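Questions regarding the structure given below will be posed in turn.
For this view, one protein chain was removed and the others were kept in their places.
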Amino acid sequence: MLTAILIMALGAIVLGAALGYASIKFKVEGNPLVEKIEAILPQTQCGQCGYPGCKPYAEAIAEGEADINKCPPGGMEGVRKLADLLGREVKPLDAEEKPKQLAIIDEQLCIGCTLCIQACPVDAIVGAAKQMHTVVESLCTGCELCVKPCPVECIRMEPIAEKIDNWKWKYPVFEIKPARRAA
Amino acid sequence: MTHYLFIIIGAVLVNNVVLVKILGLCPFMGVSKKLDTAFGMGAATTFVLTVATGASYVIDHLLLAPFGLEYLRTLSFIVTIAAVVQLTEMVIQKTSPLLHQVLGIYLPLITTNCAVLGVPLLNVANKYNFLESLVFGAASAIGFSMVLILFAGIRERVDGADVPVPFRGVAISMVTAGLMSLAFMGFAGLDKYQ
Partner (left out) sequence: MLQRLFKFKGGVKPATNKAPSVQAPIRIAPIPPRLVVPLHQSIGGQPTPLVEVGDRVLKGQRIGAADKWVSAAVHAPTSGTVIAVEERVAAHPSGLPTLSVVIETDGQDAWIERHSFDHASLEPERVREILRDSGVVGLGGAVFPSHVKLTPAASVPMDELVINGAECEPFMTCDDLLMRERAEGIVRGVAIFRDLLRPKRVLIGIEDNKPEAVAAMQAAVEALGENFEVVAVPTRYPAGGAKQLIRVLTGKEVPASKRSPEMGVQCFNVATAYSAWRAIAFGEPVISRIVTLTGNVEQPGNWEILLGTPMQEVIALAGPKADTNRFVMGGPMMGFDLPDLSAPVVKATNCIIAGSPALFPPPAPEMPCIRCGACALACPHELQPFELYWFSRSRNFGKAQEYNLFDCIECGCCSYVCPSHIPLVQYFRFAKSEIWSRERDKNMADAAKARFEFRNERDEREKAEKAERLAKAAAAKAAEKKPAPAETPPAPAEAPAPQTVDAEAAKKAAIAAAMERARLQREAAQPKNTDGLTIAQRKEIAEIEKRRAPLQAQQQTTPNADAAQTQNSQKDQQ
């Protein structure tokens, strides 16, 4: 009985010591998983997930702190990809899914306060103090972060219109006609 | 030499660890959605099983047997295998990031897998010596990987198929696994020539 306890204890100590030593000796900085998760996220930096940007959210997912369904711009598609990568269950999105949007500044109303410029995470708004501002369409990620700070409410979000450049062939769908019953 | 060949064929085909012994079903169902993850899992399992059979043989013969502690086999095997695998994972992560990328996330998953524990126990039951144990462990793992990869290939295709709604997802996978198991029963016929 005593030998058994001794031997198991000895084994546990030896293995524990080896593991502890290895965890210090072979410590690796950074988590490669974060990069993979970040590659899936849409990089809008909108903070709708509750984290200040896509990278912090990716880190939180990798740590297991955050759920995978907190990214509305990524949509269900993004949730599915994350679930695939992490081997987790696909969950319905935590918020409603919106089409991709674009911020538009009503240039008649803009007073040039630069607040939206400070809010934009990707520097997609140009302008200077007391000058009219405008959104660089090709750079806007549709994060809505500029909408709130505007003191005169001159920024609105509009879904991106379908143009010839971004038009897509539709999934072939065919009408199913009810089979005619023999009279 | 033929003796080893029989061990290998027996472990890979006739007594396949997944489809005949029904061991290691969690990774078989869980990590078989995609072909490349199945490859990674297969490689990791092969590695772990070979290491585990060796380590458990040493523990069994040098530590447990001399003190008459065979009843502690299961417990000590689990602890040893888990520790050895963790250790190798850390070493690989530090020394070879590339290999870690292939095996990395799968290694911790299988440290306490039933196949990984079952094969060393089978080794003991079969009274294999050290070399035989290693060969049996590796061959079982190859059988596991083969079945996993085949299954992943099938599942990737089934994904695109018009499966009736109640059968979608896990249900059709179970049916597929069952059919594969039936197919592997055919290898039992090889037994005659052993």
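The first chain written gets the first letter, and so on, giving A and B; residue counts start at 1 in each chain.
Simple rule for what comes next: contacts are C-beta pairs under 8 Å (C-beta built on N, C-alpha and C of every residue); 3 or more make two chains touch, one makes a residue touch a chain.
Here the structure is a predicted model, which is why all the values come from computation and not from measurement.
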Displayed partners of the chain not shown (whole complex):
A, B
Pick from A:L115, A:V135 or A:I155: which residue touches the chain that isn't shown?
A:L115
Contact footprint on subunit A, counting only the chain that is left out
38, 41-45, 53-54, 108-109, 111-115, 121-124, 129-130, 139, 141, 151-152, 162-164, 166-172, 174, 177
For subunit B, residues touching the missing partner are 156-157, 159-162
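Keep in mind that, in the parts below, only the chains that are shown with their structure count from here on.
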Within the complex, subunit B is touched by subunit A residues 3-4, 7-8, 11-12, 15-16, 18-19, 22-23, 25-28, 32-33, 84, 87
Touching subunit A in the complex: which residues of subunit B?
30-31, 33-34, 59, 63-64, 67, 69, 72, 75-76, 79-80, 83, 86-87, 90-91, 93-95, 97, 101, 104-105
